[in-house]
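Only one protein chain is missing from this complex, and each of the others stays in its spot.
Chain nomenclature is as follows: A and B, assigned in order of appearance, with residue numbering initiated at 1 for each chain independently.
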Amino acid sequence: MKTVEKIVNPVRRAGEQSPGKIYSDKLKVRRRREWRGVKDTFYDYTRWLYLLSVLGRFIIVPRNVKGFFRYRWMMSYLFVPHGMDKFTIGLRDEALRIAHTSFNFVIADVTKAIGNCFRGDRRVGNDKAYSDKCVITDENSMVTFMMGFDTDKVHTILREVPTMFASNIFHQFNVEHYLDIAQQYGIPGDVCPMPEAEAGISIDDDFCVLGSCAVQNNTTCDGSLMGNGIIAKRLEREYGIPTYQLATPLRHKEPDVLEYAAEEIKKAIRFVEEHTGEKWDWDVYFAAAKRVNYATKCRIAQMEINSTPYPQFFGAAFSLYNDTNYMGNSGRMPEFVDIDRKLLELAEKGYKEKRMYAKEYRHRCIIWGVQPQYVIDQLYWLLQCWGVVPLTDMLSVINTDMIAEEDTPENREQAYRDMAMLNMEMIMRNHTHGGFKVLVDDLWELCEKMNADIVMMWEHMSCKALTGMHGQFEEQARERGIHIMWVSHDLCDPRVFTRQAIRDQVNNYMRTVMREEPLDPSLEIIPDNEAY
Amino acid sequence: MRDLKHLQYFEDLLQVANNELITQAKAEGKVCVAYTCENVPEPLLNLPGTFSIRLHAPNTGSMDIATYYMTNLLCEPSRALLERAIEGGFNFADCVITPDGCTMLNRCVENMELLKTMGKDNPNFFHEYMEIAFKNTDNDVNLSVQQCTNHVLTPLHDKYGIDISDAAIRRAVEDHNRLCRLIQAIGDYRKDEKPRITGYEFHVLCLATYVCPAYLVMDRLEETLEELKTREPDERPWRARVVLVGSEVDDSGLVKLIEEQGAFVCCDRFCFGSHPGRMEIVLNDDEDALTQVCRHYIRNCHCPRMMSMDKVYGRKAYVAELAKEYNADGVIYEQVKFCDPWAYEKTLGSYMLQQDYGYPVLAVDRPYNIASSAGQMRTRVQAFVESVEIKKLQKGGRA
Partner (left out) sequence: MKSKVLSVLVKLVIAVLAFFVVTFTVYFFNLDMKATALLEPFFEKWYDGLERKQYI
């Protein structure tokens, strides 16, 4: 089997050595926050204050209070500080700052998105003029087709992100209610719970209702595509909001689908123009394209740093930022550029100083598959508890090609193809769809490139695209001498696999197969199954 | 009713994937094109010198090896097909053409390819994967034409020297239409108040046209149609008439089980069925045949994978139309367990057929091989038949 050199951290971590002690089986939150030494605790405290200020600024708006009492999912946002704590277990120095910089920005962005939803929502703010300039899109939607619309004039509302995706990160139980509703209406329990929960929210009438139109797509999976029909029916027939289904080819590596995809993008743009009354602006588009390319360059640099013995980008905070930037932003908002730059500077500094974030780095690990929403802190835990370094996760392995960024007549045609390519290569589906090569072969290439000796395979049990290749992963990993550690979960339904049941799959593998003892025994069993 | 003369013959053909007619067609030097989904235009697989076989795995028992490769979370048809392929049950195929229609079947065929389950002694053997249309637009027709050219016609021509000219496609469409007319004519007898053919018998005949070389079953189908013209129907009335809608049914045991409970399956709306799989393709001389064939398949596709809202609503309207045309009292929506597309379609369809069209609906999931879980299905259908009967009594006629 392949092995990597163990690296022992020469520097003793400041503050708390056993963060497992701060969890409680009696409380749904932690006993206290982590002591990280004076400098880092003070930094963490200031970021906590910042988060409170973000939440405070949100809730002083009267319509947001009204929205809070109308929508069940809003309850999750009471636990934002608790959610942020999940992203920082055991972190110090640059990694702590990277986690805060990236995820604080995501939280601010989500808060803004909720505020926008409430502003246009017919039940809450009912700002009709604003709503008429809003376009609703899916949670798993690349918004490339909005890149050429001025963000001050047309507003892209990823309605499902604050409602389902983000809220579930802060409160592990919040989608159970919607899953129950969906199943009560006949959707079976074996489909992916994410689109199922979204369908449940629609059935439960718990989505904000706004927008001049909606654009849906098939970017993730069969379940997502099918759930859209249920949501669109209500949008169209009850609320009179026309929907456009943006078809995105699945075999995205085949050149013979690109023209189709580009034509679909053109049609989606025309649909938005028609319903919002605003025109596509090529200046706006190419400015966004430059930002997309800058984000791509930063991402390539991040991957290079993580390929070294001293990786600096860890876990979900970072991957969620990448998701938000790549998919929900797609170069439209300039604010992301500063964050990209800052993150890269922090990582370069950490790398130069050979900063390590656990007592030992025993294994270098690629995280493949789809992460569970309710165990979002697993990668930090993996590092702290077992010294297994998560080098990258599948969702962060996305497009590395540059797109046309100069405004020329040829590039305007190329732009549709670029947008189509990005749309097809959306997060997750760029690996889960498009044939086995992008799912299986890409993983082994990545293991080679990043010098990984172990793969932690998230086996999202309702994701048929992944589980359909189970045996191939097993056999090919064996041939290559790479350890493969299966960790099953059900994405956002903790009733199927609890948090500890998920961690125990790692614990069992590390103890029985690798014959190792945990770096930090206080983390091996954490009483957080009932925590938010 | 008296047994149909050829029913036993057709039933026997369905007992194995590699049936005697496949052996016969191969002995005649024809190329066997295996496929897995209704979204591949069938006439393009039945060009002069080729015949199509839709893969199925009758009498499936254990799926242990396939379950190792794909886990028990994937639908049973995909696992059953892989298991059969690993066992060597599909070695007759000279190529496999698969659309990326649903994820599970796509993964099933990818596993077949990676495990090199077929084509060991055939250097020309190939696997092709197609992108298929999502909507009913000209852009989708263009996509389909390109995909059929690149992933069906060109490889068939390059590997096996098959004539893929416009004339050859037109000839294949003519043969296809002859088959469709026959099946539709046989199926029309299900519209009668006292039907001369059962849903089970019809399904056996229709299924044979998918899993056998169609040109080799034509004679017996024609004879069966003649036989039906004078067949005496049973006097005993059916307790209820139902349209069976849902994911692929290549196990006629399901239809038989439903009918044993007194519900006559008067119409089929599922993959491996006659609606829309056995509808004539009308060609004109103004446009090339390939484009017209692709357009036909897109316009008439009722696969839940079609995502535009005209298709989403259209699928339910189509079921309602069929229910009306075939005088159905109710609708049964079925899905193979773990099938994502039909899980949602069944939910929305059963809701809309009840709320918008006023039909009683039974929504059920089922195993691939109904024999493995007949009791549950029997109970569900019995209860449904009783509820339809009560509604009929209350209304003094149609449910």
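Here is the rule we go by: a contact is a pair of C-beta atoms (placed from the backbone, for glycine too) under 8 Å apart; a residue touches a chain by one contact, two chains touch by 3 or more.
Small disclaimer: the values here were computed from a predicted structure and weren't measured.
Contact with the undisplayed chain is limited, among A:Lys2, A:Lys21, A:Arg72 or A:Lys253, to A:Arg72. Counting the whole complex, the residues of chain B in touch with the unshown chain are 347-348, 351-352.
Hidden from this view is one chain, which touches chain A at 27-33, 35, 41, 45, 48-49, 52, 69-70, 72, 75, 78-79, 81-82, 181, 185, 203-206, 230, 233-234, 532.
In this text, only the chains that are shown with their structure count from here on.
Centre-to-centre separation of chain A and chain B, using mean CA positions: 39 Å.
The touching residues of chain B, counted against chain A in their complex, run 68-71, 73-75, 78, 100, 102-104, 106-108, 110-111, 114, 129-131, 133-135, 139-140, 142-143, 146-147, 150, 304-305, 307-309, 312-313, 335, 337-338, 340-341, 343-348, 350-351, 363, 365.
Taken together, the chain A residues at the contact with chain B in this complex read 185-188, 190-192, 199, 216, 218, 221-223, 225-230, 232-233, 236, 243, 245, 247, 249-251, 254, 256-257, 259-260, 263-264, 267, 433, 435-436, 459, 461-462, 464-465, 467-472.
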